[in-house]
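I'd like to ask some things about the structure below.
Note that this complex is displayed minus one protein chain, with the remaining chains in position.
In order of appearance the chains are A, B and C, and numbering begins at 1 in each one.
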């Protein structure tokens, strides 16, 4: 019997190695694999390269990992989120590398990796600073920029429900980067709110089929919210 | 109040013009917009270019449209399905054009059109007859073929449920090409089994958001199955 | 008279057509939804995978899994949908949204938009701004007409890094509504009590005056907040 569940986040992150590239799902708090990140923080590997929409908030989860000096590079679209104090501090000191990618291009590059594509042409960024130095091509009268897939050694995702086969379903705005990242990690580890029996997720509502998931850990959601924005 | 529903398939296909490119969803019978196709057959426009996985079966729906000499070109992955008699007859006489595309490349080209991409590199076909004459590129040690998006003037799809806003949900194996085609048609027309009130499809289970759908027609499913394969 | 932030948002809301699919950026654009009249059915998109988004959640009713692109707790309207980032940006990049309402640092006469890198900003960030500017059919900009130091923001050419070239279709400011056309900028409306010459004096790029150019018709305070002052 296949059983991809693990008891603890510590076991789940044990194989992360120095210099590994890690994708982190989540956009704000929904879908953020916070407990996996805290376990990774304890685990101690360094020189990590992180792919995430932002650059962490405060000193918890990704923010904490960066604060601890464990992250060499961040690939993100929005590392200037107000809470990303640890990142911004190191960035201004020249102690952390940034690859800035428009959000849609980031999502598409991750998907391309999971889909086995060698790259794609997107209009986004053509003729701007973020397109500079990149191959461009005019296709049917429009200018496009060539973008390559983004692979990772590990993808950390958070879903709502999961089963022992690794099937995942998300709630509301949790899907975000988790769905493509689950397909693009060499090893994909999911943190879920609830473990359900096989068949407990309707086949119509499986958002990440188990084929993409290597391990999952079911843990009550961490009550901490790291990215609640101020009312605007 | 937005209401994208139409009463009849005849109204729905009325704007199809001579020489139009039409995507047809469905893989076998699940998801085949058969009633829209029969309405199109009555509607009479010609020189149509059709994008579909196969090339129709028997003399109903796409098979009938081809038999009536209304289709100039078929873009397909599997036009040699045993039932595609009308297509095969015209093809052997040199009276219909074929663009043969591997099934995954076909799906991805359609998705690329809906996603606003200019093209992508896929490994499929590199070094084969179907890659001949195409641009190739070695990326990270692997050879890829460049493929362009496939757009269409019209996309005909079939879903299970729909609401007046055009939100669609499919049943079981109905999603197939319908989901990407709905995003790639300049005008997307859906045939649904059942019209439900707004809110009748859980936001978690909307497979095609209404933004992609221009018109929909709710009609009891046609009992005819055109592509039941023989037991093997 | 000048429009307030609410006034600019109100003016945008007047122009959104029934059935529009709209992404609202952070800042003034967020206020637009408050001024929509109930005769129009408009669908709001959020980059993080929502279509059919409703207003911000009332305190005490927040759902921890439901935030918008600005990380605020929001609600859903009936007929909405959730999806993942690749589909969300297919909707943007594929030209499926009818309107993107964005803030601006600078807009040029040819429709070039600069809104992602502020001059003093040391840590860059782009988010979904470029995808929206490149992908959406109608990019509408909301901005004060001049900077806090009185410098025009509507320029012959942008000086800041571009978000996207040739993307802006219409500009809503605190003193004007301006269309970006292939022939240049066309002044359509000006704030009550002003005139085209005054608008031009605060605009670096040359303005053509639309034949039917007129003063905006702005009510006082339909939601309790003054629209002009």
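Brief remarks follow.
Operating definition for what follows: a contact is a pair of C-beta atoms (placed from the backbone, for glycine too) under 8 Å apart; a residue touches a chain by one contact, two chains touch by 3 or more.
Everything numeric in this text was worked out from a predicted model, so none of it was measured.
Although it is not drawn here, the omitted chain touches the following shown chains in the complete assembly: A, B. Here one chain is not drawn; of B:79, B:119 or B:185, the residue touching it is B:79.
Touching the missing chain, out of A:130, A:145, A:165 or A:218, is residue A:165. Residues of subunit B that touch the chain left out of the display are 27-31, 76-81, 84, 87-88, 91-92, 98, 100-108, 110-111, 122-130, 160, 170-180, 207, 221, 225, 227-229, 231-232. Touching residues on subunit A toward the chain that is not drawn are 1-2, 111, 113-117, 163, 165, 167, 183, 198-199, 203-204, 206, 209-212.
Note that only the chains that are shown with their structure count from here on.
Distance between Cα centroids is largest for the pairing of subunit C with B. Centre-to-centre spacing of subunit A and subunit C amounts to 30 Å, using the average Cα coordinate of each chain. Inter-chain spacing, taken between the CA centroids of subunit A and subunit B, is 33 Å. Chain contacts: subunit B has residues 115-117, 203-204 touching two or more partner chains. Counting partners per residue, subunit C has 76, 82-83, 86, 89, 92-93, 135 as the residues that reach two or more other chains.
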